[in-house]
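Before I ask anything, let me first share the structure, which is written out below as structure tokens.
The complex appears here without one of its protein chains, the remainder shown in place.
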Amino acid sequence: MNWQWFHRLGSPRWFYQKTSVLLPWLTFFTLAILLVGSVWGLAFAPADFKQGNSYRIIFLHVPAAFLSLAGYYVMAIAGAVGLIWRMKLAFVVMRSAAVIGAALTFLALISGAIWGKPTWGSWWVWDARITSMLVLFFLYLGVIALQEAYQSETTANNTSAILTLVGTVNIPIIYKSVDWWFTLHQPATLKLTQASTIHPSMLYPLLTMVVGFYLFYALALILYTRAEILKRECRTKWVAELCGVDVNNKISRA
Amino acid sequence: MKFQFQSLADLVAMSGHGPYVWACYGIGLLVVAYLLITPVRQKSKFIRQLRRQYAHQAAANGRVDSAP
Amino acid sequence: MRRTDALGVIALTDSLIDVIDLSCKRDQRSLFEGLTHTFCPGDIVQIEGPNGSGKTSLLRILTGVCSDYQGDILWRGQSFSTDRLDYLNHLLYLGHLPGVKKSLTPRENLHWCSGMNSGHLQIPIVDALEEVGLAGFEDTPCHHLSAGQLRRVALARLYLTPTPVWILDEPFTAIDKSGVGKLETLLCEHAAGGGCVIMTTHQELSLEGVDKINLRDYQPKLVQWQQEEWGIDV
Partner (left out) sequence: MSNTKFYLPAPSAAAGFVAMLNRDLLLSYRHKGELANPLIFFLMVITMVPLGISPDPQFLASLAPGMIWVVALLASLLSMDVLFRSDFDDGSLEQLLISPQPLYFMVLAKVLAHWMVTGLPLTLAAPLLGVMLALPEGGYMPLCLTLLVGTASLSLIGAVGAALTVALRKGGLLLSLIIMPLYIPILIFGASAVSNAIDGFAIMGQLAILGAFAAVAIVLAPIAAAGALRVAING
């Protein structure tokens, strides 16, 4: 099998140029779908008979929660690729994924807390899902903190990749144990999402938002990665050309 | 599929849950905007910086070339 | 080139370590490039170069501690990572830091070292300490020793374990004149016995027949454009 494409995938320049073509389309579709999904969820989906209108928060909360968990795996896979094949681009993706993942986890936490106020009458309840989210947030913060702590970029990349992998092994265990702990201490009767009971009229806007968030995640990841690539490759010819520098003029100096 | 509220004011109020729902979506918008704008700004700032650097270099070269 | 006897005994004619087109790059900064050298039994090789030219990095790369390199390093004809433990078993490295625990005595420290290696001692630990001028200090906790004496504890390992390859980073630091002379003799004997010494030092050596690698000759050429990154290090 020809592995050329895989090698090329690791080339920052190739990545930058391919994504340049993709970017306008992706931006357009992402924003359009997110807009459609929010309007649908906010105004056109029927109100929940138990929770009233406050349940409309799930159209934001659930996709954010999905993505924060999936984002951790994206980060872990990127880290593993970086460690195994020493692919620098993978580490760049890993770094970007950490920031985006932490932001989305934060969004999921905040929206969960705001939903809790009208529903349980309290900003914070030790609900299994929200507690797991909080732990995930801590895991993200740990990875970011470790990345920032090292001066040497290589060491920062390698150590945080190992930490993400260790975290990946642990996440299912943490989730299971938090679930178990929750059932031990009388579960709250109302849950933010009850997958089995959700009506199609609510499911479709939710699915739209989930798709929108996945696209948004890809978009943000690409944007962060592109910015980072330019910084890393600042002394190369193609970046200079990209900035509109007369390349031949510069050569005459040598 | 139909519009679930009597009026626009109803939509804003959401039978009392309005502040919570709108606050959530507001924060959501902020997070989304932050994640999209930060890298774009970073990039353009970096390109500007790089351009200035190259211009500086070119100017320095010009002086060297014209020196006797 | 590849020929090892059943007992793992090294034949004198074989090369020990081959370094092929080695370059070292740390965080975008290139330290040296295109270094090719064959280290044979009987060689004493001094690595030279200005500060920051990558002397220590080169030694650390050869020990396998540092992995920021490109190129090949062969141990008796095959990549040194294929049989890593065998390679390390034939290697003795003394770095900037002596690697001596201050709350243990010299004897305990050396005992640990030999336990980590094959445990096969050429001479008793007491004799080795005597050789480096630490007779009578065997059971003194190392925090009572001076910097020079700590280094001598580390140097005592050269007498203990019969490894053919010695990689020494500034072994003469904090060693007095008589100690330096003694050490030089030891290095010569080691080389004459079929060993190989790779070292850095700022000291003028009075040894004969020292090969020199000057890292200044391998400094990266000033390039106009940074090399484009090509996905994977192959």
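Letters A, B and C mark the chains in the order given here, with residues in each chain numbered from 1 onward.
Here, contacts are C-beta pairs under 8 Å (C-beta built on N, C-alpha and C of every residue); 3 or more make two chains touch, one makes a residue touch a chain.
Quick caveat, the model's predicted, so the values are computed rather than measured.
J.: Taking the complete complex into account, which shown chains does the hidden chain touch?
T.: The undisplayed chain, in the complete complex, is in contact with A, C.
J.: Quick one: say which of A:71, A:112 or A:167 touches the chain that got left out.
T.: Considering the complete complex, A:167 is the one touching the chain left out.
J.: If the missing chain were put back, which residues of chain C would it touch?
T.: The missing chain touches chain C at positions 5, 7-13, 41, 63-68, 85-86, 88-91, 93, 95-104, 108, 111-113, 115-120, 141, 162-164, 193-195.
J.: Can you list where chain A touches the absent chain?
T.: 135, 138-139, 141-143, 145-146, 149-152, 154-155, 158-159, 162-163, 165-167, 169-170, 173-174, 176-178, 180-181, 184
Just so it is clear, only the chains that are shown with their structure count from here on.
J.: Can you give the whole-Å distance between the Cα centres of chain A and chain B?
T.: 17
J.: Between chain A and chain C, what's the gap in Å when you average each chain's C-alpha atoms?
T.: Spacing between the chain centres: roughly 46 Å.
J.: Return the residues of chain A touching two or more other chains; collapse runs of consecutive numbers into ranges.
T.: 234, 240, 250
J.: Which chain C residues qualify as touching chain A in the complex?
T.: Listed in rising order, the residues are 26-28, 68, 222, 224-234.
J.: Using the touch definition from the top, list the residues of chain A that touch chain C in their complex.
T.: Per the stated touch rule, the residues are 6-13, 85-89, 152-154, 232-238, 240, 250-251, 254.
J.: Using the touch definition up top, name the residues of chain B that touch chain A in the complex.
T.: The touching residues are 1-5, 11, 14-18, 20-21, 23-25, 27-28, 31-32, 34-36, 38-40, 42-43, 46-47, 50-51, 54, 57-58, 61, 64.
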